[in-house]
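Removed from the display is one protein chain of the complex; every other protein chain stays in position.
Per-chain residue numbering starts at 1, and chain names A, B and C are given in the order in which the chains are listed.
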Amino acid sequence: MEKTFIVIPEKCTGCRTCELSCAYSHPMASGQPGNPRIHAYNTKPPLEKGIQIVCLQCDTAACMEACPAFALQRNLETGAIEVHLDRCINCHACFNACSFGNIVLDPNNRVAKCDLCGGDPKCVQFCPTGALLYQ
Amino acid sequence: MERISSPNALLDVIKKHQDARDPDKVRISVCQGTGCIASGANSVMASFESTLLEKNSSVELLGTGCHGFCERGPLVVIQPEGTLYQRVKPENVNEILDKTIGNGEVITKLLYRDEAKNTYEKEQDVPFYKHQERIVFAMNGHIDPSRIEDYLAMGGYGALAKVLLNIEPEQVIHMVTKSGLRGRGGGGFPAGVKWKSCRDAEGSPKYIICNADEGDPGAFMDRSIMEGNPHSVIEGMIIGAYAIGATKGYVYIRNEYPLALLRLENALEQARELGLLGDNILGTDCSFDITINRGGGAFVCGESTALMMSIEGKVGRPRVKWQHTAKKGLWGNPTNINNVETWANIPPIMDRGVDWFTSIGTGDVSNNPWGGSKGTKIFSLVGKVNNTGLVEVPMGISIRSIVFDMGGGIKNSQKGRTFKAVQTGGPSGGCIPEQYLDNPIDFDELTRLGSMMGSGGMIVMDDRTCMVEVARYFVDFLKEESCGKCTPCREGLRAMSEILGRIVKGQGRHEDLVVLEDLASTMSVASFCNLGLTAANPVLSTLKYFRQEYLDHIDKGECAGRQCQDLIKYTISEENCTGCTLCARKCPTKAISGEKKSLHVIDQELCVRCGVCDDVCNFNAVTILSGPER
Amino acid sequence: MDLAKVDQIVEKYGFDKNAVLAILQDIQVAYNYLPREAINKVSELLSLPLGQISSQATFFSSFSLTPRGEHIVTVCMGTACHVRGAPRVLSELERELKIDDGETTADGKFTIETVNCVGACALGPLVMVNGNYHGNIDTAEVSTLLSAYR
Partner (left out) sequence: MIHVRINGKLLEAKKGETVLQLAQRNGYHIPNLCYHPSLKADGACRMCLVEVKGANAKPNSLTTACTLTVKEGMEVLLDTPEVSKHRNTILEMLMALVPDSPVLTKMAEEYGLKEIRLAQGDEVCIKCGLCVRICDEVVGAKALAMEGRGTETTFNPPFNEPPERCVACTSCAFICPVQCIPVKKTNDSITIWGREFDRLKCTRCGRALDLTEEHMALMMTRSSHLKPEDLNVCDVCSRKEVLGTMKSLVDGQITLERVGK
């Protein structure tokens, strides 16, 4: 059984540690950190709560269907849809296709998305409040 | 004619036509090949037609395919004697009918006369024909290519009947392999080996292709076969289809060959009518038909994958061969491709047997199809030679025999012109100098000499041919004809063209020769297809055999061939000029002045070095200076 | 421009996408060149991208994308013709007609084209006018040859 990525908004404080850990664990070719593929939003006071948005690894994924180069392929071990940048032709079709805004552009304009860190998501590891689970 | 129902019935039809043909009947055959038509054979033919009609004569008039001796066209042969009249004009027609046909008298002025002023009456005695061995061309000149009846009367389609009756497909392939027949289109790949791998390949339908995109400049034998005996190609293809198990055939023909196209279309129609093509050929379970595709004027389309791309409706550029085309060719299916001359060799081999075929040619192919070159090869003998035309000769003959015995030697030898080289193999071939004139030529020997068989072009060059200019010509030819896909061919040729363009202008440098050799070596290992891999051959072979000419251009600004316009100067010698004014009248830029009966002078400012003065001068008074003397 | 002939030609080949080359050849015969409008029309009728047609039309040397003259003068530049003086014949033609290879005279009478061998090598240098062969042409004969068509 595949593991599932679970977000628990009730526990999220909107501290954005997840974003930071994602950016640093997915550096660009230049070595600079990439843009985070998970987004943490917090709510306005008075309620100090947050919500995280991250790729759902959809079964029927618009990003995969939109890509003409078969650069998005599902990793059968983790279930994650991964971007194969060597095949990518940078048309941004996947970026436009995702209705959840979960494909991001790195500062170098290349597309990126959550790959579940190959089965050990760093955001889960670093979340200080346990608002992210992968189990 | 009626559809023929079985191979046996076909044999009967052939027999009927053979019996009906009276070998002793008086027949006038007028060559209607492209060469003779260019010399006016159409009007000669028309004149015969109208005069015979007028005279209400029963003499048979035959418009035949190319006889080969194009230089002397229009050609007329009177059978059964075989009297050959050359350079016949419409006004000679009456005389021929009255004297030769009427009285059996030979008209001497129309006979072929060689340089030594010997005349020859009979076609078979003329040196041009005497040394030939005509297998593929055997019927050219004897049949009207637009009539299938003529082909049948010569035993045509007999090989097909024999094969369908008695020989299993595998056995046909075995015979072709054992015959040692190698591809006549250039590669020299054993046909039987190719057929076998196509037959053994999985996939259906299987295709066969006749490559009639004869692109080598200077070669026109395929054209003549198609124009003169189209059924021999079709018969070869049907036998091939039967052996390979192909159901569909294509003929990819050059657009520059309108007459060949017409004859072939007509022949296909006739073959279909008789049931020789289509479903269940001659009532057997073999079905096969042929479609014609016209090329659009691209040399590279002679390359097999490019040709297939073009048939598939794509641009004719070579594609990557992940597998051999015998396995994955046209539309990804097993495909066998041979050229016109190869297909035309099949019926005689089937008809007369392997032993007969292997008795002609070089080497031993009994255990190895690459072991020699068997059968004949048609060469197109052109350039600076007296008797230009097509000669079919046994493999292993010497170049000397072709150029001097059949070709009658170098043109204008009385003006001092001498042999320098022959260029064989088209743009992918090379130039062979005088010292190899006596080498027996076949596929392997020509390759060893740095040239190749190619499709059989043989361009004779005399001392007034500049070998650097020849190399430049081929490089420029290929620069245009390269498909443009791969870097070494496209950019290598561009660079070579620039360098050679400078050398012929006298602006070459010594380093250029090193660069040329570097470019050539890379092109010949790193190019994508055979066009690129062999594109440097003309440069390499001229550098090898005529390096001094390159050096003279660079060091002394001298063109030994007196051809490079920037390095030469035309002058008129005081000694020989008679003041006949001919040159002055012919000069296109009015650069020549002089009074009648006095020395003429060329104004160098006006002279465009077109050479017409030299061409027309009857007194050898025009001299061409080059190098320091200029 | 009347494109009815294009419709007829494409129909004759049964709207076969593989027959682009043959279709273009027939169009060139019908219009004496390949008009852009005709190429666009073929693309439309066969539902083929324009690029697939333009690549064919520009690849083959027999196609002309510009209107050609009433008389097409074709100089064979094959090897046999070359060694027997075809370049001199070509330059004489260019001088005589005051145009370069591939161009058409201002009065629309003549177009000069070159071809890499027509297979009448024994008769070089060879010039074709409107498809009729003229063999063994030397520079002095050029103007006589042309005068027949002037």
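The criterion applied here is as follows: contacts are C-beta pairs under 8 Å (C-beta built on N, C-alpha and C of every residue); 3 or more make two chains touch, one makes a residue touch a chain.
The structure displayed is predicted, hence computed values, not measured ones.
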For the full complex, contacts between the hidden chain and the displayed ones involve A, B, C
Touching the hidden chain in the complete assembly: which of C:1, C:29 or C:50 does that?
C:50
By the document's definition of touch, the residue of B:61, B:165, B:193 or B:495 touching the omitted chain is B:495
Which parts of chain A are in contact with the chain that was left out?
9-10, 14, 16, 39-44, 47, 49, 51, 53, 60, 62, 65-66, 68-71, 84, 86-93, 95-104
Contact footprint on chain B, counting only the chain that is left out:
298, 300, 315, 317, 320, 322, 478-488, 490-495, 497-499, 511, 515, 518-519, 521-522, 525-528
Touching the unshown chain, chain C contributes residues 36, 49-55, 58-59
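Definition applied: only the chains that are shown with their structure count from here on.
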Centroid from C-alpha atoms only, then distance chain B to chain C, rounded to Å. What do you get?
23
Measuring centre to centre with CA averages, how many angstrom lie between chain A and chain C?
61
Inter-chain centre distance, chain A versus chain B - centres from mean C-alpha coordinates, in Å
68
Per-residue multi-chain contacts in chain A, two or more chains
none
In chain B, which residues are in touch with two or more of the other chains?
none
List of chain B residues in touch with chain C within their complex:
34-35, 37-39, 70-71, 73, 214-220, 223, 254-258, 293-299, 310-317, 380, 382-384, 388-390, 423, 426-427, 457, 459, 461, 465, 470, 473-474, 477, 480-481, 483, 586, 588-589, 608, 610-612, 615-616
Given the complex with chain B, which residues does chain C contribute to the contact?
16-22, 24-25, 52, 55-56, 59-63, 77-85, 88, 91-92, 95-96, 115-124, 126, 131, 133-135, 138-140, 142-143
